[in-house]
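Here the structure comes first, spelled out in structure tokens, and everything after it is commentary.
Missing here is one protein chain; the remaining ones are kept as they sit in the complex.
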Amino acid sequence: MTTEQAAGPALDVRRRLYELMTLMKAADDRLSKGIASGELQCVYWPSRGQEAIAAAVGAVLRLDDQLVTTYRGLHDLIGKGVPLVEIYGEMLGRQVGSGRGKGGTMHIAHPDSGLMMSTGIVGAGPPVAVGLAMAARRKGLDRVTVASFGDGATNTGSFHEAANMAALWDLPLVLVCQNNQYAEMTPTGHTMKIAQVADRAAGYGMPGVRVDGNDPLAVVAALEEAVERARAGAGPTLLECVTFRFRGHYFGDPMKYIPTEQMDAAIAADPLPRFRSRLLDDGVCGARELDEIETAAVSAVDEALAAVLAAPAAALDELDRDVYADPRNCPA
Amino acid sequence: MTTEQAAGPALDVRRRLYELMTLMKAADDRLSKGIASGELQCVYWPSRGQEAIAAAVGAVLRLDDQLVTTYRGLHDLIGKGVPLVEIYGEMLGRQVGSGRGKGGTMHIAHPDSGLMMSTGIVGAGPPVAVGLAMAARRKGLDRVTVASFGDGATNTGSFHEAANMAALWDLPLVLVCQNNQYAEMTPTGHTMKIAQVADRAAGYGMPGVRVDGNDPLAVVAALEEAVERARAGAGPTLLECVTFRFRGHYFGDPMKYIPTEQMDAAIAADPLPRFRSRLLDDGVCGARELDEIETAAVSAVDEALAAVLAAPAAALDELDRDVYADPRNCPA
Amino acid sequence: MTMREALNLALDQALERDERVFLIGEDIADPGASGPTAGLSSRYGTERVLDTPISEAAIVGAAIGAAMEGFRPVAEIMIMDFIGIAADQIINHAAKMRFMTGGRTTAPITVRTQIYGGLGTGATHSQSLEAWFMHIPGLKVIVPSTPRDGKGLLTSAIFDDDPCIFLETIRLQGQRGMVPVDPGFSIPLGQADVKRAGTDVTLISYGRGVVESLGAADALARQEISAEVLDLRTLVPLDTAAIIESVHRTTRAVVVHDAVQFAGPGAEIVAILQRELFDRLSAPVERVGARFVPNPAPPALESQVYPNSEKIIAAVHRTLRWKTTREGARG
Partner (left out) sequence: MTMREALNLALDQALERDERVFLIGEDIADPGASGPTAGLSSRYGTERVLDTPISEAAIVGAAIGAAMEGFRPVAEIMIMDFIGIAADQIINHAAKMRFMTGGRTTAPITVRTQIYGGLGTGATHSQSLEAWFMHIPGLKVIVPSTPRDGKGLLTSAIFDDDPCIFLETIRLQGQRGMVPVDPGFSIPLGQADVKRAGTDVTLISYGRGVVESLGAADALARQEISAEVLDLRTLVPLDTAAIIESVHRTTRAVVVHDAVQFAGPGAEIVAILQRELFDRLSAPVERVGARFVPNPAPPALESQVYPNSEKIIAAVHRTLRWKTTREGARG
């Protein structure tokens, strides 16, 4: 069976998925190495392991489509096309950061890439995504908004209110739940009785779909359907993508709460080597090509980091800016 | 077919249901008349039309079972056995009120009757009911808690968080949604895409049941099952009871937003005359007996109101009491 | 026209003149609407005057998302006591977005909400929580006391580039006053207004407190005490210059508000005054705020809780009777 005949995305999309995934992984690896060694000082909620979902979102969405993500957003940001220099720059508090360094890791936005908001408040993204989707509709645009969040976020009241509104108004929104099986140190099964997050969709009157979040092609397929539906005005979808966080909740998390067998199984299901094998097996790319993609990813990351480290730290006078449109509005 | 053979509650329970419903209706009628004429000054969110649900809750629950209700609680309070004098007393700001008159209509509690809280915050009751149910479990009691709320309340984040917790922990709780087809002036279908509130249950992993909330026997049957389930430790149920508010949202509501046909249909389905006919048809009670029940209800209400109107108004020094356990804790 | 009509006119003209404006909230569309939004959905359609589920967090969140895309959403939280439910979106997104993204995204929303109280609805339907939002950098806080100010300030809020918390007062909605109908009329945020000039003492207030202060000033005039009534109109930005200018002249001040006195907005005004006019003050600045108690439902009790003319007059007399013993300092 040749890949041309196989169902699923075109060859260049598959290649693109792998490029994105390797870039996400390289960006996470470099940051992790740097923080661990003391070279880099920043807070970081690692996305290693969840690349397939973010790559699929990046591959399926158009540039003018929009994404709202969370503190665990490195992969999402890269997938949506936020320049690495602006991401690292923001994490490391440099003037080249998306927020000139003052927002920090959890608060990266880059509207030019359609990355509208990262939030540090669990569950608080979907309501804002509802508003973005409303705006698209009112402007007559056929743009779609994706809200990306974790399994734990679906226990928040905020998620519920947003999901209900999105379904009610048939908004062009896709709710992408990156179910990495933990919320901080608490396994998903300890916080909800339902077997799958996708089951929540029924309570809103929208489709709920669960896919293997470590298989980028599965995510692409489900997401394409959801995005099409949203773009056609048929309303939102709750898309649950099952995956795993390799580095725990925050960088430095000792992860004592993760059973060895679970970690072993997760390693075996690591989306990166798995998708590499798949691409080789399907004859989409050769080993050399894939090696080159990986090398290019590492170089891109190194280059970005070098640029960031050469850039000046966030300016002290940032405290005088952006509290209000006009700084004179601050009380003395 | 004699009633003895018919499925459903025993004769005395049916009679009791009618007694409760007539008492609720009489209490609402008298209050409404008094406010309309200017005789009585108080705010009131009328329960007229929703009596069947509250009577069923009252009939099914034990004295030591607990109930959390809302501002639209007159019927629920009566069903659970809160003395009418304490209810009217609180609404009218008298010392004989459940809170010595200072809490007001929306905030009536009477733990001796198991009426633990009335809240004016839509959706905020279920979390507190979760805590009551947790307490029962931790005390080793086989008590059940019912949280009663409206259709609109199920759109709140608070409802979602509580429902999820209750299901997760298999709490002895029944979520009774009195779906009166409106939230203030907004029809239920304008605020949720799902066809029935009971559909929300699937998102939590609990049974969701919808019944005719104007038929007390239907409510009793469904509630008995839910209460049994809860008491047995098998967890909560979402029970949707479809009904109608005859007097609109608040007393004095011009109800211009209610289509005539809908109102006509509701009047035709008024639970009171309907249940009266049913009792007669089924031979449970004779007309004279039912008339006596109705007369007794009116007398009970008149008597309670007379006692309340004879009672002193809430004392001014109530401002010095109950802010803290020890009044010296108030800032000067 | 009444305050309700003035606010309605501001919303109407904003919807009329700018496609970016829309209203979102519970029961704000016809035929259910009875407040300042009445009639507007009939005129502008339910896409621009949008009834929502009871979901305060998502109402404000959705407004924020739309504002990020250039809209000028006016979100309604029916009663201020419910604003806690939306507080997270207000303080963690709306207020901080501009700063956190270095200006790349902004959330110029207006949150209209109403201060109840005086209706017998009790403790959970009567709170004045403006102090909460003054304390959050990035928000503007607006409380009009007259129909004219209501229209002018609401217009400014809607078109302001920062998130605004706009507080209406149920007991003022029926108040009448002259209102410019010109759609171009607006009142800049951050400018206090002398509602009555005076020389002996400054009554500093906003919202319903202004009405009580004016009543007190009338009564004081009969006692030949000349009270100036300064209406702050916005708590953020705060017109510190106007406060100082007035009290510098009168050397005495009483701050009046319906919010709980303890840790309320008045505390900040006092703190500013004692710092800026330490040597100029003839007496301690007095505060007349709500008593430290959940609001009781019965009107007879509730009226004990709020400021009124008598309490203000008593406070003025305290400032006038003050005998300084300043020499005793450094004892």
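A, B and C label the chains in the order they appear, each numbered from 1.
Throughout what follows, a contact is a pair of C-beta atoms (placed from the backbone, for glycine too) under 8 Å apart; a residue touches a chain by one contact, two chains touch by 3 or more.
Worth saying up front: this structure is predicted, and the values here are computed from it rather than measured.
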The omitted chain touches A, B, C
Across A:G123, A:G208 or A:G235, the one contacting the chain not displayed is A:G123
Among the options B:G34, B:G49, B:G103 or B:P236, the absent chain makes contact with B:G103
Among the options B:P111, B:G189, B:G233 or B:P254, the absent chain makes contact with B:P111
Touching the unshown chain, subunit A contributes residues 41-43, 93, 101-107, 119-123, 152-153, 155-158, 183-186, 190-192, 256-257, 313-314, 316, 318-319, 323, 330-331
Where subunit C meets the chain that is not shown, the residues are 57, 81-82, 84-85, 87-88, 90-92, 95-96, 99-100, 122-124, 127, 129, 131-132, 134-138, 248-249, 251, 259-260, 262-268, 270-271, 274-275, 278-287, 292-294, 296, 322, 324-326, 328-331
Subunit B positions in touch with the non-displayed chain are 68, 97-104, 107-111, 116-117, 119-121, 124, 126-136, 138-139, 157-158, 161-162, 164-165, 168, 318, 321-326, 328-332
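To be clear about the criterion, only the chains that are shown with their structure count from here on.
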Using C-alpha atoms only, the most centrally placed chain is C
Between the Cα centroids of subunit A and subunit C the separation in whole angstrom comes to 41
Subunit A touches at least 2 other chains through residues 157-158, 161, 164, 168
Expected list for subunit C, residues touching two or more other chains, is 52-53, 55, 57-58
